[in-house]
Every structure is written in structure tokens, then in C-alpha cells.
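Only a single protein chain was left out; the remaining protein chains are all shown in position.
Then we have chain A:
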Amino acid sequence: MNIQVAAQATGPRADTGRDAGIGRDAAMRRMMLAFLVAGFGALLVGATIGPLQALNYAGINAYPSLRPLLQTYYQGLTIHGVLNGYVFTFFVTCGLLVYLPARELGVTPGLAPWRACFGLMAAGTACLLYAMFDNSSSVLWTFYPPLKGSPFFYFGMTLLTIGSTMPLPILLAMRATWKRARPGQVTPLVTYMSLVTMLMWVMAGIGALAELVLQLDPWSIGLIAAVDPIIDRTLFWLTGHPIVYFWLMPAYISWYGLLSRQAGGKLVSDPMARLTFALLMVFALPVGTHHQFADPGFSQVWRGILVVLTMSVAMPSLITAFTLGLSLEYAGRLRGGTGLFGWFRALPWGDPSVAAQVLAAVTFILGGATGIVNGSWQLDAIVHNTIFVPGHFHVTVGSVTAMTFMAITFWMVPHLTGRRLVSRRLALAAAWLWFAGMMLFAVGMQWAGLYGVPRRAWISALPHGTYHALYGAASVPLALVAAGGVVLWLATYAFFAVFFGTILFGRRAAPPPVPFAQAIGGPADHAIDAPPSPAGAGPSPLARALEHVWILAGVTLVAAAAAYVPILWPFLHHVTRAPGWVLW
């Protein structure tokens, strides 16, 4: 068997939708595969452009030779940010967060709303691609007004965002079905984590949707003449900070919900996993304005409060590091690892899915540490809008999310298609290359950021003398950035050879099941038609308390309002009306 987890399955876990016919099960698999292919298709384009940006920083300007496909660096960067940051992450997440709970609960999801989710996001992506490739909207993924793109860009963004919220009602309906059959029981872990993630995201989406629907959509088609740039920036970051959790939480779901099983052990604490997700939701919304430490117009007191709030966000990540580390240690010791670090070496490193996820977790240590730098106001002043910042988020979303999603495809594509991975070795190589490339790249970016090298700057187009006067001092770290970019190119194509190769040419084999982890002391199976397990009868008081997701959501909304009203207040009293500009 190609994937180890299949062999380690404890007890039978029927993989056909148990309450459904073969036809609906096949439809479910096809939908999930469609989400994966759409998402990874976006990543293929985005990750092909990424290294060009890395070369830019080392003074190598590839863009003149890319005409007429790409006119400018900024057009390429817009495509990279939108496709990788939004399209890739949204598609894979909106697939996983419906598919995994459906398998865990043994319930078929509402296929019609799930298709609508795909359809809305696909339509949005088509509009975005059109607006980006015709170079009418090189406004970058943050689309700060009063830079003004075409209506296709903003309407495409609106559709994509609305589509990405659709899994929430699907999840709520599946959970309700399950609860009717198992009255009084707490929601199974993967479903719980998925639900909290989507709840968080729907509340967070209010900011960007308000910005788009009330300001940018009507503005782009000429219904209103002017917008307030700073109010729109604030609304953007109301969504833009939580979006980083929308990137992380699906990866955490895989780490908590699957990885401990894949590694050969169990999850050491189910209530801690739930607590992490509840905290992520509550903390995500109120702290968005820490992205605006450099903006004028809100009080020093609030900046100080924001620093404290932002630091609190480190807490759920540290709990994750602990629980995940311990679960892996448990697995490693079960596999015979001894001593302080022997358990780490004893992990099943030959399984590309495990290797990629463990490497993603290791990379995240650097992401967490640099996040603390960004989150402190005074430190942020040094690195704000330098390439330190993309250096930071490539070891978070560019690694944790991207590598974990890649890792998931290594078992999921065989699971969905009934085809074996074409090459386990190439899959492993992709994981290690991505890890090595991102580390080189991120260290280079963060180090160069300390020299004040700005992000989002086509510096390779500067005259040689100017480039050297401004950035010559950072030539060593900038060379690391370029080297990392080249390694990442290799990683990208190694991965896509495995991904598309397996879908198209993999040899037929029995599909492995979904490797749901079991918590120590928790029930073996949650599915709707499985017999209730005796150990699952008494979940911990913490898990019971956290089951009240609506109360948690209410607390989140109140906290977000408390954080935003004082900051928006002065802006709302001095509305500035700026006309639009097209400057590329």
C-alpha cells in the first residue's frame, strides 16, 4: 500500500457515504476533487510567478522578456497575491471543510449549496483573471483605494468572498442531522474545528464585503465619485487579519484531526484542540488594526492596547505547538523512539504526507517569532512594509498552509480517485525542497527587511547605480532570496508532477480511507451509524462548555465592535473623499 495510514486504520471505517447511495458518494468525491484541482491550478500559476519576484530583489529583471503576457512587475505581483492568497486557499479550504466533516459524521453534505459555493468562487475567479491579465487592475491583493481597478476586479472579488462563506450553512445542516441522531453529544472534533473556522470567517468577511459592496463596487462603475481611503483600509483589515487564521486553521485541522493518526499515534488532548479554535475565533477579529500601526489618525492608547491584544493571539499558537508536539512525541515513542529527540527521528519520515506536515510545523516556528515582531508597534516601525513582511507570511501561509495542503493531496488524491501516487520519492523531494527553499527565502527576506528594502517594489528596474546606492548593503540577504526562489521553482514543479501525474496516470488501487485521528480516551468513531462508543459518553467539561459556539461567536462580535468603534470614530467624523486613480 502506498500510503501508510491505510494500513494503520483501527477498525473498519466505511468510506462510502453511509446514508447515501453510490451515486451521491461519487458526486461528493468529484466535487472535492474539483475544489482541489481549481485551488492547486491557481497555485500553479501563482507559484510560477513567485520566483520571478524573488529574482527581482536580487536585481534580476525578467519582466521585459515576459511581454506581452505580463506588462509589469506589479501586474505579476497582483496575480501572485490574488491567486495564491485568495483563490488557492479558498478553494482548498471550502472543499476540505465540507468533505472532512461529511466523512467524520457519515452524513452527505448539501450538494446543491456546495456546488453553488464552487460556482460563485469560479465565476469570481474568472472575473479576477480577466481583470488582472488585461492589466486593468494591477492594484495588488490588498486593492487599497484610491488606486482604481476595473469593475471586473471588485465584482470578482465580491463573488469570490461570498462564495467562500457558503460552507457555513452546509456545516450547520450536517451537524444538525448528526445531533438529531446523537442527542446530547458534543460535536466530533474535525467538524467542530471546521464549524468554528467558518463561523470566524463569515463574521470576518463583513469588513471586506462592506468595503466592496458599499464603496468599491459602486465606485468602480461610476455610481459614486469618491471613497475614503482610510476607512476602506480599516474595513479591509477587519477581514485581512482574520484571513490569516482562515489560512492557518484548515492546516491546524489537519494537524490535530489527522496528523497524529498518520504519524502512528493519537491526539493527546481533544479539549485543548477545541480551546485553541475557540481562542483563535475570539482573538482574530478585534486585532485587525495592528496592520495600521503606521497609519495616522488613531490614538496612542489604542496602539498600546492593540499590541497587548496582538500578543494574546500567540497563545492559541503556543497551545497548538504544545499539543501537536506532544502528539507527535507520543507517536514517535510508540514507534520505538527513545531519549530526548529519538521520538522525532522515529516518525514515519518516509510518508510524504507526514514529512510535509512536520516540516510545515517546524517552519512555523520562524513564522510565529517574526509575527511577534510585526505585532509590536515599535518593532513594526522598522519592518513595516519592508520585505520582512512577505518574509514572515511565507513561513506562515506560504509554508504552513501551502505545505499542509500539499501533504493532504498525497493521501487525498489517491483516496478520491482510486489511483496510487505516481512517485512517493518525488513527493518527498517536493516537501523537502519546499522546506529548504522557503527557509532560505524567508531568512533572506527578513534579514533584508532590516536594511529597509521595501516590499512590493520593482527594484530590479532601477538604474544600476540607484539600485546599488539604495540596496547594495543588503546584497547578501537579497542573494539568499533569489536562491530560495530558484529552489522553490524546483519544489513547485516536483509537486505538480506528482499531483497531476497521480490524477491522470496513477495506477489503480483501492482508495485509502480518511485518516481521522483518535483522541486519547476519546471515541473510536463518531459517524452517525456507528455504535456510540462507551468512552465517548463523558466528554470533558471544557469540551461541553466550548460546544456553545453561538455564545463564542457573540463574544467575538462584541469584542470586535469594542475594538473597532473607537478607531473608526475619528475617521467617520472626518470623511475624506478621494477621487480614483489609475497609475500603471
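As a convention for this text, contacts are C-beta pairs under 8 Å (C-beta built on N, C-alpha and C of every residue); 3 or more make two chains touch, one makes a residue touch a chain; residues count from 1.
Everything below uses one rule, namely that contacts and distances are computed from a predicted model.
Novice: When you check the chain that is not on display against UniProt, which of "ABC transporter permease", "NADH-quinone oxidoreductase subunit J", "Cytochrome c oxidase subunit II" or "HypC/HybG/HupF family hydrogenase formation chaperone" does it turn out to be?
Specialist: The record names the chain that does not appear here as "Cytochrome c oxidase subunit II".
Novice: If the hidden chain were put back, which of A:269, A:289, A:357 or A:396 would touch it?
Specialist: A:269
Novice: For the chain not shown, which residue from A:344, A:432, A:493 or A:584 touches it across the whole complex?
Specialist: Of these options, the touching residue for the absent chain is A:584.
Novice: Taking the entire complex into account, which one of A:305, A:362 or A:379 touches the absent chain?
Specialist: Only one of A:305, A:362 or A:379 touches the chain omitted from view, namely A:379.
Novice: Can you say which of A:296, A:336 or A:531 touches the chain missing from this structure?
Specialist: A:296
Novice: Touching the absent chain: which residues on chain A qualify?
Specialist: 72, 74, 140, 144, 146-147, 226, 228-230, 233, 266, 268-269, 292, 294-297, 300, 311, 314, 318, 322, 326, 330, 333-334, 369, 372-373, 376, 378-382, 384-386, 451-452, 454-459, 461-462, 466, 469-470, 520-522, 533-535, 538-541, 574, 576-579, 581, 583-584
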